[in-house]
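Presenting chain A:
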Amino acid sequence: MKGRVLVVDDDAALAEMLGIVLRGEGFEPSFVSDGDKALDAFRDTRPDLVLLDLMLPGADGIDVARRIRAESGVPIVMLTAKSDTIDVVLGLESGADDYIVKPFKPKELVARVRARLRRTDEPTPEILQIGDITIDVAGHSVKRGDETINLTPLEFDLLVALARKPRQVFTREVLLEQVWGYRHAADTRLVNVHVQRLRAKIEKDPEHPEIVVTVRGVGYKAGPA
Partner candidate 1 sequence: MRRVRPLCSAAAFALALLLAVTGCAVIPVGGPFPVDEAGSGDSVSVPFQRMVAVAPQPDWGPQQVVEGMLAAMAAYHDDPSVLPQYLTEEARRVWKPDGAITVIDNSFRFGDLVENKDKQETIVTIQGNKTAQINEDDTYVPVSPSDDNKINRPVTLVKDASGAYKVNALQQGLLLTDADVRRAYRPTNLYYLNGTSGADPQPDRLVVDRVRLRIDADKSFAQTIIERLIEGPTSGLQGAVGNEFPEGARVRWIRSSDDRVVINLGGPFDPGRTFTQGLQAQLRASLSGNNLATGRTLEVLLDGEQFYSSSPLTVPATLPESWLGNDDRQVFYSSGGAVFKLVNDGEGQPVAGPAGQPNHGYTGFAMSKNGDRIAARSAAGGIWVTRHALDGRWEESIPGADLTDPSWHRDGSLWTFDRQNGEVIRSHPITGGGPERVAAPALQGLNVTSLRMARNGVRVAVTVGSSRVQVGALTGGGGNAMLSNFQTLTTVSGSDEILDIAWSDGGHLLVLVQTKAGQVVKEINVGDGETAQLPTTNKRLERLAALGDIILATTEDSNEILEYSRDKQTWTPKPATAVDHPLFALG
Partner candidate 2 sequence: MPPTNTRRSRRRTFRQILGGVRRRARRAVGTARRIWRRSLQLQVVTSTLVISLIVVVVLGIFLSDQVNNSVIERRQQSAASEAAADRLQITDALSRRDDDQAKSSDPGKSVPPDPLDEVMDNIIGTGRDGWKKRYEVLILNVDQPGRSRASGNVSQANIPEALQQMLRRQAEKFIDRPQRYTEPIKFPGESHPRQTLVIGAIIHVNGSYEVYHFFPFDEEEQMLSNVRLAIVAVGFGLVLLLAAIAYLVARQVVTPVRLARQAAERLAAGKLDERLKVRGEDDLARLATSFNEMAANLALKIHQLEELSQVQRQFVSDVSHELRTPLTTVRMAADLLYDAREDFEPMAARSAELMQAQLERFESMLADLLEISRYDAGAATLDLDSVDIRDVVLRAIADSEALAERHSTRFELRLPNEPCMAEVDNRRVERILRNLLFNAIEHGEGRDVVVTVGADRDSVAVAVRDHGIGLKPGHDTLVFDRFWRADPSRARTIGGTGLGLAISREDAGLHGGWLQAWGQPGEGSQFRLTLPRKAGADLKGSPLPLVPPEIEMRRTWRGGMTPVLLPATGDGGGHEEG
């Protein structure tokens, strides 16, 4: 399995420690310590996953995430010392798929990284249709008519999870488990932010969603209400 991980962190000790842990788990870490250089390093290494510290010299983590996301749908996991809502939401909205609050255990980090990398391992040939959206699960593409919609892997997973069981309502906790791989209830804001991002891409009018619909007080479901 491929395991190239780009670690963007200014703290040399932490970066090194991360490298030790990741290597120990069979990943191939590469490092960059400056936000400004992070994009170049990303282009050079073409990692399967980016570990991004939010507090960086030069361009900060949120900028970096936004730039990477502009180029690629590669999973981004943020490392943050601040678990406050604002920071987390900002990070998620700028394109991060998941986040880990410092301090974390090496196992936790590894679990998250694995979870983000896992999906690419099990391609199932399947075509899903929801509303006017066509999802080619194996082909990993989403189309509205002929128009291809670019989704990040996480967004794709979220959409597929919902689309596989249309009209079934998923609670946020269920989605967290299915899409993010969390064992127990964690931060449901992850779900909220990513549903917003997904809607921004696939809905005609994100203000009045038709594909991913909110069921008040419970969660979300795919398909018209």
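How these were chosen: all candidates are chains of the complex that A comes from, given by their letters.
Just so it is clear, contacts are C-beta pairs under 8 Å (C-beta built on N, C-alpha and C of every residue); 3 or more make two chains touch, one makes a residue touch a chain; residues count from 1.
Note that the structure is a prediction, hence the values are computed from the model and not measured.
For chain A, the touching partner in this complex, chosen from 1 or 2, is 2. Against candidate 2, in their complex, chain A makes its touches with residues 11, 13-14, 17-18, 20-21, 24, 79, 81-85, 102-107, 109.
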